[in-house]
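A single protein chain has been omitted from the complex, and every remaining protein chain is retained in its original position.
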Amino acid sequence: MTTRAVEAWTLEPLVKFVKEAGARLVLVMTSAGQVLAQSGFARAVDVMSAAALGAAIMASTEEIARQLNQAPFAALNHQGERHGIFLAGLATGRGRLVALVVYDLDVSSLGLVQLFFEQLAAELQAASPKGSVSKQVLAADFERDLSDSLKTLFGR
Amino acid sequence: MTAESPGGGYGRALDLITRVRGVRGAMLVSADDGIVVAEQLMEGIKGPALAALAASLTTRLRRAMEAAGVGVSLFWHLQAEQGALLVVPAVSGILVVAVAEPDVNVGLVRLELLRGAEAVA
Partner (left out) sequence: MSLVNFTTREITCKIVYYGPGRSGKTTNLHYIYGRVPDTRRGRMVSLATQTDRTLFFDFLPIDLGQISGFSTRFQLYTVPGQVYYNATRRLVLQGADGVVFVADSQARQLDENLESLQNLQSNLLEHGVDVRTVPLVLQYNKQDLPRELILSPADLDDALNFRAVSSFSADALHGQGVFETLKGISELVLKRLAAGTAV
């Protein structure tokens, strides 16, 4: 199973979690749906769809909680026939993140996922860099590259 | 010892088990998802971790036993250095679990687990 991190500090805790919890797919993302790390997905664009939907579910339930004057829900679980989907928020130095975990019911269970998720949350919090990401300037030729890219995309 | 059981019937089933000398706690665990349904545990016992372990091992055992053609599991006992885990799967999809000292009277605990399984069935 391939595990990939956009932000390197997420990699080690995630690899450990996938192994211990027996997870099939895992995404760690910002609450706006930007992916920081993933495991088990084949294509980057599929990761983005899953992240958009996961972040939307989380945002919806947080909004319901807000309207009920409640703190955000800690976690959500959906038990399907063969797979379970576990969605939970976690606090890190990079702000509040969201984890989406898909697990096979014949390999893992909600109990196992919950158990190791607590460890994942603690390890991500410990590993996360504090403060803002360093700012660097992109190369100046990006406008030409962008134009070429869009032309390629639209076939014109 | 903490008692957190939603129904009186579950509480009574756990009482029978925790009354045995050497038992540190008892739980009813959902076999499918490894979540604690009810528990009576001494302080310091990691209920969620043991529940997840019990459900995970039960699933794996069931598959291995099916492959071996020996039928379904009625009782299993995991002896560890610092304690023991004893489990009886009830027909309702609930695992009746005892957490005990290493030198507990296994026969007696098994008897109470079976009674507990009948009570929650």
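In order of appearance the chains are A and B, and numbering begins at 1 in each one.
Throughout what follows, a residue touches a chain if its C-beta (ideal position, glycine included) is under 8 Å from a C-beta of that chain, and two chains touch if they have at least 3 such contacts.
What you see is a predicted model; the values in this text were computed from it and never measured.
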item: Neighbouring shown chains of the undisplayed chain, as defined at the top; value: A
item: Among A:44, A:65, A:91 or A:126, residue touching the chain not depicted; value: A:44
item: Of A:33, A:84 or A:111, the residue in touch with the unshown chain; value: A:33
item: Touching residues on chain A - with respect to the absent chain; value: 6-8, 30-36, 43-46, 48-49, 52-53, 56, 59-60, 63, 133-143, 145-147, 149-150, 152-156
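Methods note: only the chains that are shown with their structure count from here on.
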item: Residues on chain A engaged by chain B in the complex (per definition of touch); value: 77, 79, 84, 105-106, 108-112, 114-115
item: Of all residues in chain B, those that touch chain A in their complex; value: 29-30, 32-36, 48-49, 51-52, 55-56, 59, 63
